[in-house]
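A single protein chain has been omitted from the complex, and every remaining protein chain is retained in its original position.
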Amino acid sequence: MKNQLRDILEKLAKGEINVEQALEKLKFFPYEDLEFAKVDHHRFLRRDFPEVIFGPGKTDEQIISIAKKISEKEGNLLITKVSQSVYEKVKEIFPDAKYNSLAKLIYVKRDTSIKGKGKILVITAGTSDIPVAEEAYLTADVMGNKVEKIYDVGVAGLHRLFGEYEKVKEARVIICVAGMEGALPSVIAGITSVPIIAVPTSVGYGASFHGLSALLAMLNSCPGGVAVVNIDNGFGAAYLASMINRL
Amino acid sequence: MKNQLRDILEKLAKGEINVEQALEKLKFFPYEDLEFAKVDHHRFLRRDFPEVIFGPGKTDEQIISIAKKISEKEGNLLITKVSQSVYEKVKEIFPDAKYNSLAKLIYVKRDTSIKGKGKILVITAGTSDIPVAEEAYLTADVMGNKVEKIYDVGVAGLHRLFGEYEKVKEARVIICVAGMEGALPSVIAGITSVPIIAVPTSVGYGASFHGLSALLAMLNSCPGGVAVVNIDNGFGAAYLASMINRL
Amino acid sequence: MKNQLRDILEKLAKGEINVEQALEKLKFFPYEDLEFAKVDHHRFLRRDFPEVIFGPGKTDEQIISIAKKISEKEGNLLITKVSQSVYEKVKEIFPDAKYNSLAKLIYVKRDTSIKGKGKILVITAGTSDIPVAEEAYLTADVMGNKVEKIYDVGVAGLHRLFGEYEKVKEARVIICVAGMEGALPSVIAGITSVPIIAVPTSVGYGASFHGLSALLAMLNSCPGGVAVVNIDNGFGAAYLASMINRL
Amino acid sequence: MKNQLRDILEKLAKGEINVEQALEKLKFFPYEDLEFAKVDHHRFLRRDFPEVIFGPGKTDEQIISIAKKISEKEGNLLITKVSQSVYEKVKEIFPDAKYNSLAKLIYVKRDTSIKGKGKILVITAGTSDIPVAEEAYLTADVMGNKVEKIYDVGVAGLHRLFGEYEKVKEARVIICVAGMEGALPSVIAGITSVPIIAVPTSVGYGASFHGLSALLAMLNSCPGGVAVVNIDNGFGAAYLASMINRL
Amino acid sequence: MKNQLRDILEKLAKGEINVEQALEKLKFFPYEDLEFAKVDHHRFLRRDFPEVIFGPGKTDEQIISIAKKISEKEGNLLITKVSQSVYEKVKEIFPDAKYNSLAKLIYVKRDTSIKGKGKILVITAGTSDIPVAEEAYLTADVMGNKVEKIYDVGVAGLHRLFGEYEKVKEARVIICVAGMEGALPSVIAGITSVPIIAVPTSVGYGASFHGLSALLAMLNSCPGGVAVVNIDNGFGAAYLASMINRL
Amino acid sequence: MKNQLRDILEKLAKGEINVEQALEKLKFFPYEDLEFAKVDHHRFLRRDFPEVIFGPGKTDEQIISIAKKISEKEGNLLITKVSQSVYEKVKEIFPDAKYNSLAKLIYVKRDTSIKGKGKILVITAGTSDIPVAEEAYLTADVMGNKVEKIYDVGVAGLHRLFGEYEKVKEARVIICVAGMEGALPSVIAGITSVPIIAVPTSVGYGASFHGLSALLAMLNSCPGGVAVVNIDNGFGAAYLASMINRL
Amino acid sequence: MKNQLRDILEKLAKGEINVEQALEKLKFFPYEDLEFAKVDHHRFLRRDFPEVIFGPGKTDEQIISIAKKISEKEGNLLITKVSQSVYEKVKEIFPDAKYNSLAKLIYVKRDTSIKGKGKILVITAGTSDIPVAEEAYLTADVMGNKVEKIYDVGVAGLHRLFGEYEKVKEARVIICVAGMEGALPSVIAGITSVPIIAVPTSVGYGASFHGLSALLAMLNSCPGGVAVVNIDNGFGAAYLASMINRL
Partner (left out) sequence: MKNQLRDILEKLAKGEINVEQALEKLKFFPYEDLEFAKVDHHRFLRRDFPEVIFGPGKTDEQIISIAKKISEKEGNLLITKVSQSVYEKVKEIFPDAKYNSLAKLIYVKRDTSIKGKGKILVITAGTSDIPVAEEAYLTADVMGNKVEKIYDVGVAGLHRLFGEYEKVKEARVIICVAGMEGALPSVIAGITSVPIIAVPTSVGYGASFHGLSALLAMLNSCPGGVAVVNIDNGFGAAYLASMINRL
């Protein structure tokens, strides 16, 4: 490898190739080392997404310290799964920060431009799934999408879902949030042909085993078109939905 | 205890009470010992149910040997989850025995009287659930019920289920057989008000974990009216359904 | 589809068919769309059941807000698995609401008519299973059933169970609540021939794994006639028992 | 409900409303019954997708019987996870059927038009993941997508992945197939900003627990943009990728 | 059954048999109904064991109420896994009750007679296993056994165990308490030939999964002579050890 | 340490202590090194137990090779969980070897003396548990115990168990073998006061999870006096029972 | 055994062998009893490692009491996973004790000599893994190693890892701490050839199942050179790394 590199450099030093040719050669250099810089450039392109701080497992101090660094940058901000007390401290750094107590989400939305091409729909099976759904809703919103929500239309009362069928039809991507038997994504998949991101929730007790029942059900969803994210991961679902919605 | 018993017997011996009174006293004997005889009598009443031999874990020899003893009795017979080779040997003992190769079920139906008051409906989510459903269907049939079946109406195509809604309405008990995400019982429960016995099946692969996904989903079924039996236990579901249908 | 629908409507508009014929045609409309209305009608019939709010996973605010909407309706009410503090707020909306602190159940029983045909019996294996049993007992009661209870008759002392055999015999449906080894439903099933709804409880420690041991035991119950609901789901058992008891 | 329906029909019969108005009213009919017809129409639109028969859990007879019905229709066909022996029989019905013995996939590709807007890339971590990847590759191909593949670029030798970075950059959707530690999707997600569908495989032994290790790893993928389908579900991943690629 | 019973009673009434003969016949009555009384008598014999109230899952009120009933009886008393606050209330009923705060055990030891024939030895692997070991030690003591203890002699420092080999040799039954890798019972079994009751503890963190690691290890103990009770079940181990020690 | 040892030896060499004193000192040598010899001696005492070769995981060659070495010793022999083909080869070495095809157990019983003080009773819940029970029965027999068996008396028909109550009463140790719900040990424990060794079996299907259901149930057995060995470990139960029976 | 021992001692007493010969004979004494003393001596050699008190499962009193005994010895000290309140009490015994509140680790570092031959590198995937990493870092430091750390270089941003490649290259042993998908050790193993000790952390939520996802991923690490310790066991990783670094 090093010899190949030396060859290129020596040709450049000898004037046998010019700088542009050297750059070009390095671009297709084995193992794409310079491509790796593009990776980074690539990440630059992604800057259109807001900054995100994942709250779980971090101390308040760590969160505030990361927030401070970010505060020098522009753009939107999300801090996930944190308590009200963190919000109080964050507000001192970002006076325009808001807090959704159900989702335990801090968000700063300065950039309100719409980047997604269609609508993202967030559906929940039950009332108890709303905290996770709100995390998804707000994340999708802050990431520059038009977002709709339909809550509490689980399989126990499918007529309520069918009553909202217009909204389902209009969505470009659907985030489907459900705990317990986690059956809703399968039903939705049967009546639409857009991608569905299923979010199992830890809602339930006993044999729900903190979301395992919904998770397994969703992974085994019979109709095509469903993929699954982690239990309670409203953020992850919305982030993926945003990616898809920008395609 | 023994003294109380001796008292009763001595009173009887002395003629202070008669045999009927002794029997009555023994009936309310502490710890209901004689009631236990009623238990047995009770089992007699249940003789209306066919004889059943559970196949799994038994050697062919054990099954044939039990079948021989039963052959002296009248009434119907079921042998569950056995191979064709067992059937060949059973046919020599019960020439009128039949074999359902999907359900791996041997059955003898001599008594064709109807004992259930309404109709039992067996529904499956998919084609692959049919072996378990057939076990349930034939068990319910041999136990003296009117039985209907609707196969392959899973949540991926609910319109097929709704297309059979008349049958659903007419059922007095529903046996709902589903693997993978196990969502069908929840949907059925949302559109009927009769008891639903959910049978998870080991159909599926990967994260179905041999029926665990469907089992957990069914246990977490959000709408009321659903109870669950063991994975692949079509027999157990039909037996319970028969009990309910005779109420 | 829509064209088929338009055809029917145009024939009606032209007088080629009358309203009854149109209704009939719509009844057999492909995919039973109008049958779906019957589904709803069907749900109407179920209004005889009390309103239920499942507490777990809902905020106090959500529970109160749902309760307020329901307060305009008549009939009984159940709010499951909620704390005393919720009760205080609910009492302001429903002054006749009562609270069972063991079951953590709020209930309003205005309609005291008996709708079930026989008696529902609630049995527990141990003293520690009583909270779940009380949830079942009260639910069955508020749903219009005659209900009996026998507590603390687990397999460690079967003579206590046999001592209550009269009660067992009189039941039309049995709800059997047990934690730890979950053996009681199997024993009960051996001495009765009525449907048994088994409720595993999270009672126990160590290898009970929060009710998993009892759940698995009950699913593997050897004698027929047993179906299982979720761990600690006294409500679900009683709801299903009520359905069966109304047959 | 029925009365509401009768009202509309009677108004139409009496000429109080015209057919269009009746249709409009029915469109907003409670519980969207007629919308449900649109659901079906919607499914019609989806007919652009090939017919699919899921092999697992079906008998050879069932598969052939379903294939026969389908043979009257046009379009492409996929039969998943079946043995060579099924293929021999299917070839008699579909003489142009092909078989991929690694993926255990039968496919008929008559319609070769490209329906996806970009390229789908299928990546595997190891050689042993290829069967699942081939299922995904062929499914995506038969569903009308341009598909690329990069096999055996797992985290043990990331330079091989970076050597193929050009291909990664060009993809619109990425299907990432990995067993064992399931780390590849996380790495890919760190260097792209397109949706990644992760497919855990049952490749491995011991503590891979038949794909559980890869499944859990993928569900916990730290960078955003990853969703997961069932273990070994190459088909499901490709179906979802096709949906996304048509957006 | 009832006829057989009537026969016996009629023969007695007619003087064909006397009371003793009737009793004898009833003793060997089919299904041993009267033997069941012996069962109860049998339990009487067991009254030599102290009264026990299992704390977990019971409210303080339930425990106190049961304690009150027991207070009328003589003999020793154990209340397991309860807090100091329960003890305060129990002391009012049983002024001679003592509390071991490590084991969370209340005990009353009035009967100090030795009923076991040999010595019971309680061994722990680590310091953190002591609470469970103390539950076993005190239970065995209150049940009338000579008890020894050797704490903190786990496999990390076997020389400490061998340093206490004399004590090990003298034991008639060994209770071996260990968390984490649960290896100690296997080692002990290799150097003794007396029964070993292994008690896994929930000591540890991470992949100990609340005692599962120790439980599985102990169940798989290679040398013979080891049986296992529930995680943290010091009481159960001591109760069984007492039974064995009285043989 | 070595210095301490040298001291003792030097004192012996100098005649300051005699051999007996040296032995005594070494006996109390730190870390009981010489005690360890007693351990071995202790093992000698255990030679009264038959030689055992555990079959699972060993190649036929390994088993035969170990058997050959043992063939030079006297006494009984057990080879567990091996196929008929191993037996054919073992018979050439031990012409008096017998094979129980249910238990897959080879045994040589030359020493027929009775070493256990009482009777060991082997009980099974079902017919399918017999292979494991036979392993226990034969092991206990070859180890020099009087052994009784009662098969197929599970909780589904407790009257059969009570019908054998005399046998239960006479046992000094009970081995209770059950699969599925594993409830039998709890019931037995409620009617006896002798030690019960519970053996879960892998009998069952679906949610029995290869014996896990029975294992967990037995570990959570509510009445005292029950300890558990590994799933299907009839040998281990009988070995422990033999130890207890020799006390 | 004892006879063999007596033989040696008698020969020594008779002068047939001298002390050195006796020692030599005892050294090769069957079962190496005297070698066992060497074991202890061996432990002596290990005294170079600091004293360690594992906090979890111990009461504050137990920890303080052990600490007091140790305080008489020289050398360094570690007390793992304890709260600030324990530290307050320990500081009274060891005035030079320090406390790391992230790692919940008390440490006394009196001996600052370097015993490891190379550098140990501690890497974390995320910020939330830092508490476990600090436990490893401080342990390795107190055990006499040169230690480096690189935090927050998970697979979501591999360029950050490559940016620290110099440090990676210089390490002799690497401790790699990661939660969630646990992919980092596999990546590190692909770019180095030194031993990697992987520490899964309980960081994450939902399907991380308290570290199970990372644990399984690490156990299935595809590239060679990775071994795993318990979840959150920073101490154990550092202790093993110290052993390796002293080789």
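Labels for the chains are A, B, C, D, E, F and G, by order of writing; each one numbers its residues from 1.
As a working rule, contacts are C-beta pairs under 8 Å (C-beta built on N, C-alpha and C of every residue); 3 or more make two chains touch, one makes a residue touch a chain.
Please read all numbers here as calculations on a predicted model, not as lab measurements.
Across E:V52, E:L121, E:A136 or E:L219, the single residue that touches the chain missing here is E:L219. Here the missing chain is touched by one residue of E:V82, E:I123 or E:M180, and it is E:M180.
Touch with the chain omitted from the figure is made, among E:L5, E:L23, E:A207 or E:A227, by E:A207.
From the set D:Q21, D:S128 or D:S193, the residue in touch with the chain omitted from the display is D:S128, counting the whole complex.
Seen across the whole complex, the unshown chain contacts chain A at 1-2, 5-6, 9-10, 12-13, 15, 18-19, 22-23, 26, 31, 33-34, 36-37, 40-41. Seen from chain D, the chain kept out of the figure touches residues 102, 126-130, 159, 162, 179, 203-208. Even with one chain removed from view, chain G keeps its contact list with that chain: residues 30-33, 35-36, 38-39, 42-43, 45-46, 52, 117-118, 159, 162-163, 165-166, 169, 172, 191-195, 197, 215, 219-220, 224-231, 235-237, 239-240, 243-244, 247.
To be clear about the criterion, only the chains that are shown with their structure count from here on.
Per-chain Cα centroids separate chain D from chain F by 54 Å.
Work out the mean CA point of chain B and of chain C, and you get 22 Å between them. The geometric centre of chain C is 48 Å away from that of chain F, both derived from CA atoms.
Looking at chain F, residues 30-31, 33, 36, 38, 126, 159, 162, 179, 191, 204, 206-208, 219-220 sit in touch with two or more other chains.
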